[in-house]
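Removed from the display is one protein chain of the complex; every other protein chain stays in position.
Chains: A and B, in written order; residue numbering restarts at 1 for each.
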Amino acid sequence: MSTIHSESRIHERYLRHSKKFPNVWCAGCGIGIVLGAIIRAVDSLDLDKNDIAMISGIGCTGRMPVYVDFNTLHTTHGRALAFATGLKLARPGMKVLVVMGDGDALAIGGNHFIHAARRNIELTAIVVNNATYGMTGGQYSPTTPQGAHAATAPYGHIEPPFHISELAVAAGATFVARSTVYHVTELQKFIAHAIQKKGFSVVEAISYCHTTIGRMNRWGKAPDMMRRLKENSITVKQAEGKPEDELVGKIVRGVLTDRERPGYIDLYRQIIERAKAEAEAA
Amino acid sequence: MSPMLMQGDEACAEGAIAAGCRFFAGYPITPATEVAEVMARRLPQVDGFFIQMEDEIASMAAIIGAAVGGAKSMTATSGPGLSLMQENIGYAAMAEIPCVVVDVQRLGPSTGRPTSPAQGDVMQAQWGTHGDHPIIALAPSSVKESFDLTVAAFNFAEKYRTPVILLMDEVIGHMREKVELPDYATVERVERAQTLVPPEWYKPYENYPVDVPPLIPFGEGYRYHITGLHHDERGYPTERADEVNLWLDRVFRKIRRGLSEILLYDADGIDAAETLVVAYGSTARSAHYAVELARKRGRRVGFLKLKTLWPFPEEVVDKAAERIHRVVVPEMNMGQMALEVERVVGRRKVRRVNRADGQLIKPDEILAAIEGMR
Partner (left out) sequence: MASRIEIRLAGTGGQGMILAGILLADAAVRDGKEVVQSQSYGPEARGGASRAEVIISDAEIDYPKVISADVLLCMSQEACDRYADQMKERRLLILDSNHVSRAPTTEAIRVPITQLAQDATGREITANVTALGLLAGLTGIVSRPSLEAAVRSHVPKGTEGVNLKALAAGFEEAGRVK
């Protein structure tokens, strides 16, 4: 019973009750689970809601901020990280959470994603990877598996997918972790860690869309998708030392990197000091 | 301050600093790069942030984000970059986020000629986004005006909660002139409006009683929602036509009610004129030279220099052209502002003088049109 009480307290505290529920997501969708993990992570860190911004782009995941009682900004498709960069620089004291889908973050917003990681701007990116464009009806996305069927791949998808987390590591993110909406406590833990991390942090949450790509590929209904996440994933530790062909099609969960690099704002503050000193000397 | 030699792009950047701009995001592009270079040097001196983004789309997004955080923000680009920024300019119009977009126009279309002037983005400034919204666009015709109109752009942006486009051109951006800048402490600044209501009563898009509800920066205890979707007074998405119409009415109303201060122009010799020349930007320099030449030859020529291009000053032009048979409209494009002038005064009155070849229109060409030779 205590869990239920604490859950309802969290809902009461973090959801917008003036906003008309139910939400836009399909029954069985994992995006709500990610939302739950985010607000529980925030709650576990005891942060002031006034100091939290949630920014999104366009798509199913893009609709997340409207339901939460933070400072919320629903931007244009792919550009959430660029908007967030401006907000963070204007309000360095705020925790800025950027929620994106895979198409949003990696296709139309791919450039912003790698550059945010490269400059190590102090943002937390949470990418809900549903392997498709759900809102527009299941077209193939940058993370759709090769060979899968999609609304725009009626004969099967010929392109290989991006690996979001590995890309983030390569581009310079300081904390990168991957989990799924089945492993929800793990997901919550990663998100909490990412929020506290200084620098650009990324959490990838795998949450296959059962309504579109799941149905088109006969992957089953929402519970089957959950089972798939459970059975088809292994931890980073378990994956260690395994030959590559054994890992094909597997979801590798866990922390991919947790490292220290100077953050953009800290470095820019030094620029401010130097510029002021030089101006005064002149 | 004592007189000094200054470039138009530089004066624009200094105007931004004087107006209180503390955030700049941009991407290098000729002939606007100098604005970014000056901002990169100047902003940290005043505790501001400069960032070079990965493209113009990101630059426009970043200045909106910074404005949501309460910073006066600006980007600077040229035609190709303005094209890329359009979606987010529309976002700023929809979400009513104050910000300034500088476009130092160069010859287009496409890559065109990067170091050559043009005025080919006039229509893009108003109609570049999808959907309907008003916009404010200002066009300086001197280095000093680049400073003054940048200040005005920031003030209009804050006062009317709207993106403002500063339509410079390569001639104005790159040329150096003697200027005397004011002491920045004396520059009139419009600051972000505050609210008296507590957070639970705050409506960021309230339609009455004011036309421009205050936009409270994120992080100040007023947690609310901003979206590019059509929204209700609280900022939440709406699909109700009545709510869409209330918003639409208000955003047009807020600009319409401000016209008397938004429409900036210089006029001279109009009362006794037989011919009127309507010009803007660097072309206004050629035009005024031509007007003086014509007056020396005994012609009665009125001169109307538009500093505000959008909203188009319909009544100003209408009144100036009332008793005039010939209205000459020189511009470095194939006839964009001429379309607006023709709409107001009638097609038959208008003599267009156009160049879209990267050359500033010469006074002779305008003089010929004044004298009815073309």
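Heads up, the rule we're going with is that contacts are C-beta pairs under 8 Å (C-beta built on N, C-alpha and C of every residue); 3 or more make two chains touch, one makes a residue touch a chain.
Small disclaimer: the values here were computed from a predicted structure and weren't measured.
J.: If you put the missing chain back into the full complex, which of the shown chains would it touch?
T.: When the entire complex is considered, the left-out chain reaches B.
J.: Write down which of B:Lys72, B:Arg106, B:His133 or B:His174 is the residue touching the left-out chain.
T.: For the chain that is not drawn, the touching residue is B:His174.
J.: For a quick check of understanding: of B:Ser286, B:Thr308 or B:Gln336, which residue touches the chain that isn't displayed?
T.: Answer from the full complex: B:Ser286 touches the omitted chain.
J.: Could you please point out the chain B residues that touch the chain left off the display?
T.: Interface with the chain not displayed, on the chain B side: 3-5, 114-115, 171, 174-178, 282, 285-286, 288-289, 292, 360, 362-363.
Operating definition for what follows: only the chains that are shown with their structure count from here on.
J.: Just give me the whole-number Å value for how far the CA centre of chain A lies from that of chain B.
T.: 37
J.: Enumerate the contact residues on chain A facing chain B in the complex.
T.: Contacts found on chain A: 16, 18-20, 49-51, 53, 55, 65-66, 69-76, 79, 82-91, 93-94, 111-112, 115, 268, 271-272, 274-276, 279.
J.: Once bound in the complex, which stretches of chain B touch chain A?
T.: Where chain B meets chain A, its residues are 22-23, 25, 41, 44-45, 47, 49, 51, 53-55, 57-59, 61-71, 73, 87-88, 91, 217-221, 223-229, 234, 236-237.
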